[in-house]
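One chain of protein is taken out of this complex; the other chains stay put.
Chains: A and B, in written order; residue numbering restarts at 1 for each.
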Amino acid sequence: MHDNITVSFAPHISKPLSTRTVMIDVIMGLAPAMIAAGYYFRLRAFILIAACVIASAVTEWVCNVVRKKPFSLGDFSVVVTGIILALSLPPMLPVWTAVIGSVVAVAIGKMAFGGLGSNTFNPAMVGRTFLAVSFGTLMTTWTVPATIDPNMSKISAENILISDVSEFRTQATPLAWSKMAIKNNLGAETYAEAEFLGTVTGAVGGCLGETSVIALIFGGAYLLIRRTISFHIPAAVLISAVVFAAVGYWQDPMTYVQPLYHLTSGGMLLCAFFIATDPVTAPLTRRGMWIFGIGVGGLTMLIRLLGGYPEGVMFSVLLMNAVTPLIDRLCKRVPASGKPKS
Amino acid sequence: MGKLRYFIEQSWLLIVASFVFGLLLAATNYALEPVIRQNRTDKLNRLAKGLLPAAEHFVDIGSEVEIESGRGQSEQITVYRAVANNDKCVGWSFNIGGSGFADRIDLVVAVDAAFEKFAGYDVLASNETPGFGDKIKNDYYRGQFKGAPVGRLKVLTTGNAEKIDSEIIAISGATISSEAVVAIMNGVVGQIRERLLAEGLIDVANAEQRSQDSNSDTGGDVGNE
Partner (left out) sequence: MSDGSALKTGVYRDTLLAGLWRENPVFRLLLGMCPTLAVTAAVKPALTMGCCVIFVLLCSNIIVSLMRNLLKPHLRILMFTLTIATFVTIADLILRAFVPDMSETLGPYVPLIIVNCIIICRAEACASKNGIIVSVIDAVGMGIGFTGTLCVLAGVRELLATGKIFEVAVMPGRFVPWAAMGMPVGAFITLGLMLGLVNLTSKSRS
(Lines give C-alpha, C1' and ligand atoms only; values in the text may rest on other atoms or scores of the structure.)
Protein backbone atom coordinates (compact mmCIF):
# COMPACT_ATOMS: atom_id res chain seq x y z
CA MET A 1 0.00 0.00 0.00
CA HIS A 2 1.60 3.24 -1.07
CA ASP A 3 0.35 6.36 0.54
CA ASN A 4 1.37 8.56 -2.32
CA ILE A 5 -0.80 6.81 -4.85
CA THR A 6 -4.34 7.90 -4.26
CA VAL A 7 -7.19 6.73 -6.38
CA SER A 8 -10.23 8.92 -6.08
CA PHE A 9 -13.76 8.35 -7.21
CA ALA A 10 -15.24 9.85 -10.29
CA PRO A 11 -15.99 12.56 -11.19
CA HIS A 12 -12.36 13.56 -11.26
CA ILE A 13 -12.04 17.18 -10.32
CA SER A 14 -10.90 19.35 -13.15
CA LYS A 15 -11.04 22.83 -11.71
CA PRO A 16 -8.45 23.90 -9.18
CA LEU A 17 -10.06 23.51 -5.79
CA SER A 18 -8.27 24.68 -2.69
CA THR A 19 -9.37 25.54 0.81
CA ARG A 20 -8.98 29.14 -0.20
CA THR A 21 -11.35 29.02 -3.16
CA VAL A 22 -13.92 27.11 -1.10
CA MET A 23 -13.74 29.62 1.71
CA ILE A 24 -13.99 32.57 -0.68
CA ASP A 25 -17.09 30.94 -2.14
CA VAL A 26 -18.58 30.61 1.33
CA ILE A 27 -17.83 34.27 2.03
CA MET A 28 -19.57 35.15 -1.24
CA GLY A 29 -22.48 32.99 -0.14
CA LEU A 30 -22.64 34.82 3.17
CA ALA A 31 -22.51 38.24 1.48
CA PRO A 32 -26.30 38.59 0.98
CA ALA A 33 -26.87 37.77 4.67
CA MET A 34 -24.25 40.34 5.65
CA ILE A 35 -25.85 42.95 3.44
CA ALA A 36 -29.26 42.16 4.93
CA ALA A 37 -27.77 42.44 8.41
CA GLY A 38 -26.33 45.82 7.46
CA TYR A 39 -29.70 46.94 6.12
CA TYR A 40 -31.66 45.90 9.19
CA PHE A 41 -29.23 46.58 11.98
CA ARG A 42 -27.16 49.34 10.36
CA LEU A 43 -23.82 50.22 11.89
CA ARG A 44 -24.04 47.56 14.62
CA ALA A 45 -23.87 44.81 12.03
CA PHE A 46 -20.69 46.12 10.46
CA ILE A 47 -19.04 46.76 13.82
CA LEU A 48 -19.78 43.24 15.05
CA ILE A 49 -18.73 41.53 11.81
CA ALA A 50 -15.50 43.52 11.68
CA ALA A 51 -14.77 42.87 15.36
CA CYS A 52 -15.32 39.12 15.01
CA VAL A 53 -13.28 38.78 11.83
CA ILE A 54 -10.38 40.84 13.13
CA ALA A 55 -10.36 39.14 16.54
CA SER A 56 -10.55 35.67 14.97
CA ALA A 57 -7.73 36.41 12.54
CA VAL A 58 -5.50 37.88 15.23
CA THR A 59 -6.16 34.89 17.49
CA GLU A 60 -5.22 32.45 14.75
CA TRP A 61 -2.08 34.42 13.99
CA VAL A 62 -1.06 34.52 17.65
CA CYS A 63 -1.71 30.78 18.04
CA ASN A 64 0.43 30.05 15.00
CA VAL A 65 3.26 32.21 16.28
CA VAL A 66 3.13 30.63 19.74
CA ARG A 67 3.02 27.11 18.38
CA LYS A 68 5.63 27.92 15.72
CA LYS A 69 3.30 26.78 12.96
CA PRO A 70 3.27 28.23 9.44
CA PHE A 71 1.12 31.25 8.69
CA SER A 72 -2.40 29.99 7.96
CA LEU A 73 -4.54 33.08 7.53
CA GLY A 74 -4.25 32.80 3.75
CA ASP A 75 -6.87 30.07 3.52
CA PHE A 76 -9.56 32.48 4.75
CA SER A 77 -11.20 29.78 6.87
CA VAL A 78 -10.79 31.95 9.94
CA VAL A 79 -12.60 34.78 8.17
CA VAL A 80 -15.54 32.46 7.58
CA THR A 81 -15.52 31.46 11.25
CA GLY A 82 -15.52 35.13 12.25
CA ILE A 83 -18.37 36.03 9.90
CA ILE A 84 -20.54 33.07 10.92
CA LEU A 85 -19.97 33.84 14.59
CA ALA A 86 -20.87 37.50 14.04
CA LEU A 87 -23.99 36.59 12.09
CA SER A 88 -25.15 34.38 14.93
CA LEU A 89 -24.82 37.11 17.58
CA PRO A 90 -27.57 39.45 18.75
CA PRO A 91 -27.17 42.92 17.23
CA MET A 92 -26.64 44.93 20.39
CA LEU A 93 -24.02 42.63 21.90
CA PRO A 94 -21.10 44.71 23.20
CA VAL A 95 -18.01 44.51 21.02
CA TRP A 96 -15.80 43.15 23.82
CA THR A 97 -18.17 40.18 24.20
CA ALA A 98 -17.92 39.46 20.51
CA VAL A 99 -14.13 39.59 20.80
CA ILE A 100 -14.17 37.08 23.67
CA GLY A 101 -16.40 34.82 21.60
CA SER A 102 -14.04 35.03 18.64
CA VAL A 103 -10.99 34.26 20.76
CA VAL A 104 -12.71 31.24 22.32
CA ALA A 105 -13.97 30.10 18.92
CA VAL A 106 -10.59 30.16 17.25
CA ALA A 107 -8.23 29.42 20.15
CA ILE A 108 -10.25 26.70 21.86
CA GLY A 109 -12.63 25.58 19.13
CA LYS A 110 -10.06 25.34 16.37
CA MET A 111 -6.38 25.90 17.19
CA ALA A 112 -6.34 23.82 20.38
CA PHE A 113 -7.36 20.82 18.28
CA GLY A 114 -4.54 21.49 15.83
CA GLY A 115 -5.96 24.01 13.41
CA LEU A 116 -8.10 23.72 10.29
CA GLY A 117 -9.13 20.16 9.51
CA SER A 118 -8.48 18.76 12.97
CA ASN A 119 -11.24 20.43 14.94
CA THR A 120 -14.10 18.24 16.11
CA PHE A 121 -16.57 21.04 16.69
CA ASN A 122 -17.64 23.93 14.54
CA PRO A 123 -15.47 26.78 15.90
CA ALA A 124 -18.09 29.50 15.46
CA MET A 125 -20.64 27.47 17.42
CA VAL A 126 -18.07 26.77 20.17
CA GLY A 127 -17.54 30.51 20.53
CA ARG A 128 -21.24 31.21 20.49
CA THR A 129 -21.96 28.55 23.09
CA PHE A 130 -19.33 30.01 25.39
CA LEU A 131 -20.99 33.41 25.08
CA ALA A 132 -24.49 32.01 25.51
CA VAL A 133 -23.49 30.18 28.68
CA SER A 134 -21.41 33.04 30.08
CA PHE A 135 -23.48 36.06 29.18
CA GLY A 136 -27.02 34.71 29.13
CA THR A 137 -28.68 38.08 29.45
CA LEU A 138 -26.62 39.87 26.81
CA MET A 139 -27.04 36.99 24.40
CA THR A 140 -30.82 37.02 24.59
CA THR A 141 -31.48 40.72 24.26
CA TRP A 142 -32.80 41.39 20.80
CA THR A 143 -33.21 44.69 19.06
CA VAL A 144 -35.88 45.63 16.61
CA PRO A 145 -34.53 46.21 13.09
CA ALA A 146 -33.98 49.85 12.23
CA THR A 147 -36.51 49.62 9.39
CA ILE A 148 -39.47 48.89 11.62
CA ASP A 149 -41.78 51.76 12.46
CA PRO A 150 -41.12 52.42 16.15
CA ASN A 151 -44.83 53.05 16.75
CA MET A 152 -45.86 49.68 15.45
CA SER A 153 -47.28 47.36 18.06
CA LYS A 154 -44.59 45.06 19.24
CA ILE A 155 -44.27 41.89 21.16
CA SER A 156 -43.45 42.64 24.73
CA ALA A 157 -40.12 41.31 25.86
CA GLU A 158 -40.28 39.56 29.16
CA ASN A 159 -37.68 39.61 31.90
CA ILE A 160 -35.22 41.41 29.68
CA LEU A 161 -32.63 43.60 31.27
CA ILE A 162 -31.30 46.47 29.25
CA SER A 163 -28.27 47.97 30.89
CA ASP A 164 -26.88 51.04 29.20
CA VAL A 165 -27.80 50.74 25.54
CA SER A 166 -31.09 52.53 25.91
CA GLU A 167 -31.34 53.82 22.35
CA PHE A 168 -32.27 50.36 21.13
CA ARG A 169 -35.74 48.99 21.42
CA THR A 170 -35.82 45.35 22.27
CA GLN A 171 -38.33 42.65 21.51
CA ALA A 172 -38.60 38.92 21.82
CA THR A 173 -37.61 36.98 18.74
CA PRO A 174 -40.36 35.16 16.85
CA LEU A 175 -39.15 31.89 18.33
CA ALA A 176 -39.03 33.26 21.85
CA TRP A 177 -42.58 34.40 21.30
CA SER A 178 -43.71 31.02 20.09
CA LYS A 179 -41.97 29.48 23.08
CA MET A 180 -44.07 31.64 25.38
CA ALA A 181 -47.09 30.62 23.37
CA ILE A 182 -46.22 26.98 23.98
CA LYS A 183 -45.94 27.54 27.68
CA ASN A 184 -49.02 29.65 28.08
CA ASN A 185 -51.26 28.12 25.42
CA LEU A 186 -51.75 31.47 23.76
CA GLY A 187 -52.42 30.06 20.32
CA ALA A 188 -49.24 30.55 18.39
CA GLU A 189 -50.73 30.34 14.93
CA THR A 190 -52.39 33.74 15.08
CA TYR A 191 -49.08 35.35 15.69
CA ALA A 192 -47.21 33.20 13.22
CA GLU A 193 -49.44 34.19 10.33
CA ALA A 194 -49.17 37.86 11.06
CA GLU A 195 -45.42 37.83 11.34
CA PHE A 196 -44.59 35.28 8.69
CA LEU A 197 -43.77 37.92 6.09
CA GLY A 198 -41.44 39.57 8.57
CA THR A 199 -39.51 36.39 9.07
CA VAL A 200 -39.13 35.99 5.31
CA THR A 201 -37.81 39.46 4.62
CA GLY A 202 -35.93 39.71 7.88
CA ALA A 203 -37.77 42.58 9.49
CA VAL A 204 -37.92 40.88 12.89
CA GLY A 205 -35.75 40.66 15.95
CA GLY A 206 -33.04 38.04 15.98
CA CYS A 207 -29.37 37.38 15.42
CA LEU A 208 -27.61 39.54 12.84
CA GLY A 209 -27.56 37.08 9.99
CA GLU A 210 -30.50 34.85 10.65
CA THR A 211 -33.44 37.17 10.16
CA SER A 212 -33.56 37.54 6.38
CA VAL A 213 -34.67 34.33 4.73
CA ILE A 214 -34.38 35.79 1.24
CA ALA A 215 -30.72 36.68 1.68
CA LEU A 216 -29.91 33.27 3.16
CA ILE A 217 -31.65 31.44 0.32
CA PHE A 218 -29.74 33.51 -2.24
CA GLY A 219 -26.46 32.69 -0.51
CA GLY A 220 -27.30 29.03 -0.12
CA ALA A 221 -28.34 28.74 -3.77
CA TYR A 222 -25.05 30.30 -4.80
CA LEU A 223 -23.11 27.71 -2.82
CA LEU A 224 -25.22 24.88 -4.26
CA ILE A 225 -24.78 26.10 -7.83
CA ARG A 226 -21.05 26.50 -7.33
CA ARG A 227 -21.03 22.99 -5.87
CA THR A 228 -19.21 24.34 -2.85
CA ILE A 229 -21.66 22.42 -0.71
CA SER A 230 -23.69 19.40 -1.67
CA PHE A 231 -27.44 19.49 -1.24
CA HIS A 232 -27.55 16.54 1.17
CA ILE A 233 -27.02 18.25 4.50
CA PRO A 234 -29.26 21.30 3.89
CA ALA A 235 -31.98 19.07 2.49
CA ALA A 236 -31.74 16.64 5.40
CA VAL A 237 -31.79 19.43 7.99
CA LEU A 238 -34.73 21.26 6.46
CA ILE A 239 -36.82 18.19 5.66
CA SER A 240 -36.39 16.62 9.07
CA ALA A 241 -37.18 19.95 10.74
CA VAL A 242 -40.35 20.39 8.69
CA VAL A 243 -41.47 16.85 9.40
CA PHE A 244 -40.85 17.25 13.12
CA ALA A 245 -42.61 20.63 13.21
CA ALA A 246 -45.49 19.24 11.16
CA VAL A 247 -46.01 16.45 13.67
CA GLY A 248 -46.14 19.03 16.45
CA TYR A 249 -48.51 21.28 14.52
CA TRP A 250 -50.74 18.39 13.58
CA GLN A 251 -50.88 17.32 17.20
CA ASP A 252 -51.79 20.66 18.64
CA PRO A 253 -52.08 23.61 16.24
CA MET A 254 -53.09 25.93 19.05
CA THR A 255 -49.78 25.46 20.82
CA TYR A 256 -47.17 24.84 18.17
CA VAL A 257 -46.58 27.17 15.25
CA GLN A 258 -46.74 26.19 11.61
CA PRO A 259 -43.91 24.07 10.21
CA LEU A 260 -42.97 26.62 7.56
CA TYR A 261 -42.61 29.25 10.23
CA HIS A 262 -39.98 27.16 11.96
CA LEU A 263 -37.96 27.11 8.74
CA THR A 264 -38.03 30.86 8.24
CA SER A 265 -37.36 31.95 11.81
CA GLY A 266 -34.34 31.50 14.00
CA GLY A 267 -31.06 30.19 12.73
CA MET A 268 -32.49 27.27 10.77
CA LEU A 269 -31.46 28.38 7.28
CA LEU A 270 -28.15 29.86 8.37
CA CYS A 271 -27.44 26.52 10.03
CA ALA A 272 -28.61 24.38 7.11
CA PHE A 273 -26.57 26.19 4.47
CA PHE A 274 -23.54 27.56 6.26
CA ILE A 275 -23.00 25.99 9.70
CA ALA A 276 -23.93 22.32 9.36
CA THR A 277 -22.18 22.11 5.99
CA ASP A 278 -18.76 22.96 7.42
CA PRO A 279 -16.63 20.39 5.58
CA VAL A 280 -14.37 19.79 8.57
CA THR A 281 -17.02 18.90 11.12
CA ALA A 282 -19.61 17.16 8.93
CA PRO A 283 -19.47 13.54 7.74
CA LEU A 284 -17.85 12.70 4.43
CA THR A 285 -20.20 10.20 2.86
CA ARG A 286 -23.64 10.89 1.46
CA ARG A 287 -25.31 8.48 3.82
CA GLY A 288 -23.43 10.08 6.70
CA MET A 289 -24.53 13.53 5.55
CA TRP A 290 -28.18 12.44 5.58
CA ILE A 291 -27.84 11.04 9.10
CA PHE A 292 -26.01 14.16 10.24
CA GLY A 293 -28.57 16.51 8.69
CA ILE A 294 -31.53 14.61 10.07
CA GLY A 295 -29.88 14.68 13.49
CA VAL A 296 -29.31 18.43 13.34
CA GLY A 297 -32.83 19.19 12.14
CA GLY A 298 -34.47 16.77 14.55
CA LEU A 299 -32.52 17.90 17.60
CA THR A 300 -33.16 21.54 16.74
CA MET A 301 -36.89 20.97 16.61
CA LEU A 302 -36.79 18.82 19.73
CA ILE A 303 -35.21 21.72 21.62
CA ARG A 304 -37.52 24.30 20.05
CA LEU A 305 -40.74 22.43 20.73
CA LEU A 306 -40.04 20.62 23.97
CA GLY A 307 -36.83 22.05 25.44
CA GLY A 308 -36.21 25.01 27.68
CA TYR A 309 -34.52 27.20 25.06
CA PRO A 310 -36.38 28.92 22.23
CA GLU A 311 -33.64 28.11 19.71
CA GLY A 312 -31.70 24.88 19.44
CA VAL A 313 -29.51 25.22 16.34
CA MET A 314 -26.31 25.85 18.27
CA PHE A 315 -26.61 22.83 20.54
CA SER A 316 -27.82 20.45 17.89
CA VAL A 317 -24.92 21.31 15.57
CA LEU A 318 -22.42 20.74 18.38
CA LEU A 319 -24.06 17.50 19.44
CA MET A 320 -24.03 16.15 15.91
CA ASN A 321 -20.42 17.34 15.46
CA ALA A 322 -19.56 15.17 18.42
CA VAL A 323 -20.96 12.06 16.76
CA THR A 324 -19.58 12.84 13.31
CA PRO A 325 -16.55 10.53 13.68
CA LEU A 326 -18.94 7.77 14.67
CA ILE A 327 -21.16 8.43 11.66
CA ASP A 328 -18.13 8.37 9.41
CA ARG A 329 -17.14 5.03 10.84
CA LEU A 330 -20.63 3.61 10.39
CA CYS A 331 -20.95 4.82 6.83
CA LYS A 332 -17.68 3.67 5.34
CA ARG A 333 -17.60 3.59 1.60
CA VAL A 334 -17.72 0.08 0.28
CA PRO A 335 -15.41 -0.52 -2.69
CA ALA A 336 -17.17 -1.40 -5.93
CA SER A 337 -16.02 -4.98 -5.74
CA GLY A 338 -17.65 -5.51 -2.38
CA LYS A 339 -16.26 -5.59 1.12
CA PRO A 340 -12.63 -6.63 1.28
CA LYS A 341 -12.14 -9.88 3.12
CA SER A 342 -10.59 -9.32 6.47
CA MET B 1 -1.95 -24.43 62.63
CA GLY B 2 0.54 -23.59 59.91
CA LYS B 3 -2.11 -21.78 57.96
CA LEU B 4 -3.18 -19.59 60.87
CA ARG B 5 0.40 -18.77 61.64
CA TYR B 6 1.02 -17.77 58.06
CA PHE B 7 -2.11 -15.66 58.07
CA ILE B 8 -1.06 -13.82 61.20
CA GLU B 9 2.48 -13.37 59.97
CA GLN B 10 1.25 -11.75 56.81
CA SER B 11 -1.50 -9.60 58.19
CA TRP B 12 -0.65 -8.69 61.76
CA LEU B 13 0.27 -5.15 60.72
CA LEU B 14 -3.02 -4.74 58.91
CA ILE B 15 -4.99 -6.01 61.89
CA VAL B 16 -3.13 -3.84 64.37
CA ALA B 17 -3.35 -0.80 62.11
CA SER B 18 -7.08 -1.29 61.57
CA PHE B 19 -7.58 -1.45 65.29
CA VAL B 20 -5.48 1.64 66.01
CA PHE B 21 -7.02 3.64 63.19
CA GLY B 22 -10.46 2.58 64.32
CA LEU B 23 -9.75 3.86 67.80
CA LEU B 24 -8.40 7.10 66.35
CA LEU B 25 -11.55 7.62 64.33
CA ALA B 26 -13.77 6.79 67.27
CA ALA B 27 -11.95 9.30 69.46
CA THR B 28 -12.16 12.04 66.83
CA ASN B 29 -15.80 11.38 66.23
CA TYR B 30 -16.54 11.39 69.95
CA ALA B 31 -14.80 14.72 70.35
CA LEU B 32 -16.31 16.45 67.33
CA GLU B 33 -19.78 14.98 66.97
CA PRO B 34 -21.52 17.41 69.36
CA VAL B 35 -19.90 20.36 67.58
CA ILE B 36 -21.08 19.10 64.21
CA ARG B 37 -24.62 18.58 65.44
CA GLN B 38 -24.60 22.03 67.03
CA ASN B 39 -23.42 23.56 63.74
CA ARG B 40 -26.37 22.11 61.88
CA THR B 41 -28.88 23.27 64.46
CA ASP B 42 -27.25 26.71 64.50
CA LYS B 43 -27.51 27.03 60.77
CA LEU B 44 -31.12 25.92 60.71
CA ASN B 45 -31.93 28.39 63.47
CA ARG B 46 -30.03 31.19 61.81
CA LEU B 47 -31.86 30.72 58.53
CA ALA B 48 -35.21 30.27 60.23
CA LYS B 49 -34.64 33.37 62.33
CA GLY B 50 -33.88 35.32 59.18
CA LEU B 51 -37.30 34.30 57.94
CA LEU B 52 -39.15 34.90 61.21
CA PRO B 53 -37.40 37.89 62.79
CA ALA B 54 -39.91 38.03 65.63
CA ALA B 55 -38.94 34.57 66.86
CA GLU B 56 -36.66 34.33 69.84
CA HIS B 57 -36.02 30.61 69.73
CA PHE B 58 -37.24 27.50 68.01
CA VAL B 59 -38.71 24.57 69.85
CA ASP B 60 -38.96 21.08 68.45
CA ILE B 61 -42.65 20.11 68.63
CA GLY B 62 -41.66 16.78 70.06
CA SER B 63 -42.97 14.33 67.55
CA GLU B 64 -41.86 14.18 63.96
CA VAL B 65 -44.47 14.79 61.29
CA GLU B 66 -44.79 11.96 58.85
CA ILE B 67 -45.77 12.93 55.32
CA GLU B 68 -46.10 11.18 52.00
CA SER B 69 -43.26 12.09 49.70
CA GLY B 70 -44.73 10.43 46.64
CA ARG B 71 -44.43 6.94 45.23
CA GLY B 72 -45.85 5.50 48.41
CA GLN B 73 -42.85 6.52 50.46
CA SER B 74 -43.09 8.56 53.58
CA GLU B 75 -40.69 10.98 55.14
CA GLN B 76 -40.18 12.20 58.68
CA ILE B 77 -40.00 15.94 59.06
CA THR B 78 -39.08 17.77 62.20
CA VAL B 79 -41.21 20.86 62.70
CA TYR B 80 -40.09 23.69 64.93
CA ARG B 81 -42.36 26.13 66.66
CA ALA B 82 -40.97 29.65 66.56
CA VAL B 83 -41.49 31.26 69.93
CA ALA B 84 -41.22 34.96 70.69
CA ASN B 85 -40.11 36.55 73.93
CA ASN B 86 -43.61 36.49 75.43
CA ASP B 87 -43.84 32.71 74.83
CA LYS B 88 -46.28 33.23 72.01
CA CYS B 89 -46.02 31.21 68.86
CA VAL B 90 -45.06 33.45 65.93
CA GLY B 91 -44.65 30.81 63.29
CA TRP B 92 -43.41 27.43 62.25
CA SER B 93 -40.31 26.33 60.47
CA PHE B 94 -39.23 23.06 59.00
CA ASN B 95 -36.56 21.65 56.80
CA ILE B 96 -37.70 19.97 53.58
CA GLY B 97 -35.98 18.89 50.41
CA GLY B 98 -36.47 17.44 46.99
CA SER B 99 -34.77 17.07 43.66
CA GLY B 100 -33.67 20.18 41.81
CA PHE B 101 -32.12 20.64 38.39
CA ALA B 102 -28.70 19.31 39.25
CA ASP B 103 -28.92 17.88 42.72
CA ARG B 104 -31.07 17.74 45.80
CA ILE B 105 -32.30 21.10 47.11
CA ASP B 106 -32.72 21.43 50.87
CA LEU B 107 -34.86 24.28 52.06
CA VAL B 108 -35.77 25.86 55.34
CA VAL B 109 -39.36 26.98 55.06
CA ALA B 110 -41.12 29.23 57.53
CA VAL B 111 -44.82 29.94 57.79
CA ASP B 112 -46.80 32.22 60.05
CA ALA B 113 -48.43 31.14 63.29
CA ALA B 114 -51.79 30.32 61.70
CA PHE B 115 -50.08 28.31 58.98
CA GLU B 116 -51.82 30.47 56.40
CA LYS B 117 -49.05 32.47 54.84
CA PHE B 118 -45.47 31.71 53.99
CA ALA B 119 -42.92 33.73 55.87
CA GLY B 120 -40.43 32.71 53.20
CA TYR B 121 -37.81 30.11 52.56
CA ASP B 122 -34.04 29.89 52.53
CA VAL B 123 -31.72 27.45 50.83
CA LEU B 124 -29.91 25.14 53.20
CA ALA B 125 -28.04 23.23 50.53
CA SER B 126 -28.26 23.19 46.76
CA ASN B 127 -26.05 22.61 43.78
CA GLU B 128 -27.88 24.49 41.05
CA THR B 129 -26.17 25.94 38.00
CA PRO B 130 -24.23 29.09 38.93
CA GLY B 131 -25.68 32.18 37.30
CA PHE B 132 -29.01 30.52 36.54
CA GLY B 133 -30.48 27.99 38.95
CA ASP B 134 -28.64 29.29 41.97
CA LYS B 135 -30.72 32.45 41.71
CA ILE B 136 -33.24 30.58 43.85
CA LYS B 137 -31.10 31.97 46.68
CA ASN B 138 -31.72 35.54 45.52
CA ASP B 139 -34.08 37.88 47.29
CA TYR B 140 -35.78 38.61 43.98
CA TYR B 141 -37.12 35.08 43.82
CA ARG B 142 -37.44 34.38 47.53
CA GLY B 143 -39.35 37.60 48.01
CA GLN B 144 -42.26 36.22 46.02
CA PHE B 145 -42.89 33.66 48.75
CA LYS B 146 -42.94 36.17 51.60
CA GLY B 147 -46.62 36.41 52.41
CA ALA B 148 -47.81 34.04 49.72
CA PRO B 149 -50.79 31.97 50.86
CA VAL B 150 -50.12 28.44 52.02
CA GLY B 151 -51.59 26.06 49.50
CA ARG B 152 -50.83 25.01 45.98
CA LEU B 153 -48.41 27.43 44.38
CA LYS B 154 -48.21 27.80 40.63
CA VAL B 155 -45.17 28.65 38.53
CA LEU B 156 -45.58 31.02 35.61
CA THR B 157 -42.92 32.21 33.22
CA THR B 158 -44.35 35.67 32.80
CA GLY B 159 -46.15 37.99 35.10
CA ASN B 160 -45.62 40.47 37.84
CA ALA B 161 -43.15 39.20 40.39
CA GLU B 162 -43.96 42.07 42.74
CA LYS B 163 -47.49 40.87 43.27
CA ILE B 164 -47.61 38.46 46.17
CA ASP B 165 -50.04 35.64 45.52
CA SER B 166 -50.01 31.94 44.77
CA GLU B 167 -48.51 32.60 41.35
CA ILE B 168 -44.73 32.48 41.41
CA ILE B 169 -42.85 33.97 38.48
CA ALA B 170 -40.01 31.69 37.42
CA ILE B 171 -36.43 32.87 37.20
CA SER B 172 -35.62 33.67 33.60
CA GLY B 173 -33.42 30.88 32.28
CA ALA B 174 -33.93 28.66 35.30
CA THR B 175 -37.50 27.48 35.05
CA ILE B 176 -36.65 23.99 36.25
CA SER B 177 -34.97 25.20 39.43
CA SER B 178 -37.84 27.59 40.05
CA GLU B 179 -40.36 24.82 39.58
CA ALA B 180 -38.33 22.51 41.83
CA VAL B 181 -38.58 24.91 44.75
CA VAL B 182 -42.32 25.24 44.31
CA ALA B 183 -42.75 21.49 43.84
CA ILE B 184 -40.90 20.80 47.08
CA MET B 185 -43.24 23.17 48.90
CA ASN B 186 -46.40 21.98 47.17
CA GLY B 187 -45.52 18.42 48.06
CA VAL B 188 -45.29 18.78 51.80
CA VAL B 189 -46.43 22.09 53.22
CA GLY B 190 -50.13 21.28 52.91
CA GLN B 191 -49.62 17.89 54.50
CA ILE B 192 -47.70 19.34 57.42
CA ARG B 193 -50.48 21.84 57.96
CA GLU B 194 -53.10 19.10 58.06
CA ARG B 195 -51.09 17.05 60.52
CA LEU B 196 -50.54 20.01 62.79
CA LEU B 197 -54.21 20.97 62.65
CA ALA B 198 -55.21 17.39 63.34
CA GLU B 199 -52.99 17.31 66.36
CA GLY B 200 -54.43 20.60 67.52
CA LEU B 201 -51.07 22.28 67.59
CA ILE B 202 -52.14 25.35 65.66
CA ASP B 203 -54.03 27.63 67.99
CA VAL B 204 -56.39 29.06 65.43
CA ALA B 205 -58.01 31.87 67.37
CA ASN B 206 -54.83 33.08 68.92
CA ALA B 207 -52.86 32.60 65.75
CA GLU B 208 -55.18 34.68 63.66
CA GLN B 209 -54.64 37.67 65.79
CA ARG B 210 -50.91 37.05 65.82
CA SER B 211 -50.77 36.72 62.10
CA GLN B 212 -52.51 40.05 61.66
CA ASP B 213 -49.97 41.62 63.95
CA SER B 214 -47.09 40.13 62.11
CA ASN B 215 -48.59 41.23 58.82
CA SER B 216 -48.59 44.80 59.88
CA ASP B 217 -45.04 44.35 61.16
CA THR B 218 -43.62 42.93 58.01
CA GLY B 219 -45.84 44.74 55.54
CA GLY B 220 -43.05 47.12 54.71
CA ASP B 221 -40.57 44.46 53.60
CA VAL B 222 -43.10 42.58 51.54
CA GLY B 223 -44.10 45.67 49.63
CA ASN B 224 -47.54 44.39 48.65
CA GLU B 225 -49.70 46.29 51.08
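Following the convention adopted for this analysis, a residue touches a chain if its C-beta (ideal position, glycine included) is under 8 Å from a C-beta of that chain, and two chains touch if they have at least 3 such contacts.
Predicted model only: the values in this text are computed from it and were never measured.
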Report task. From the listed residues B:Asn29, B:Asn85 or B:Asn138, report the one that touches the chain absent from this view. Result -> B:Asn29
Query raised in the report: Among B:Ser18, B:Gln76, B:Asn138 or B:Asn160, which residue is in contact with the omitted chain in the full complex?
Result: B:Ser18
Report summary line: Residues of subunit B touching the missing chain are 10-11, 13-14, 17-18, 21, 24-25, 28-29, 32, 35-36, 39-40, 43, 125, 127, 129-132
Query raised in the report: What residues on subunit A make contact with the chain left out of this view?
Result: 66, 97, 100, 108, 112, 130, 133-136, 138
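Assume only the chains that are shown with their structure count from here on.
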Report summary line: Distance between the CA centroids of subunit A and subunit B (whole Å) is 45
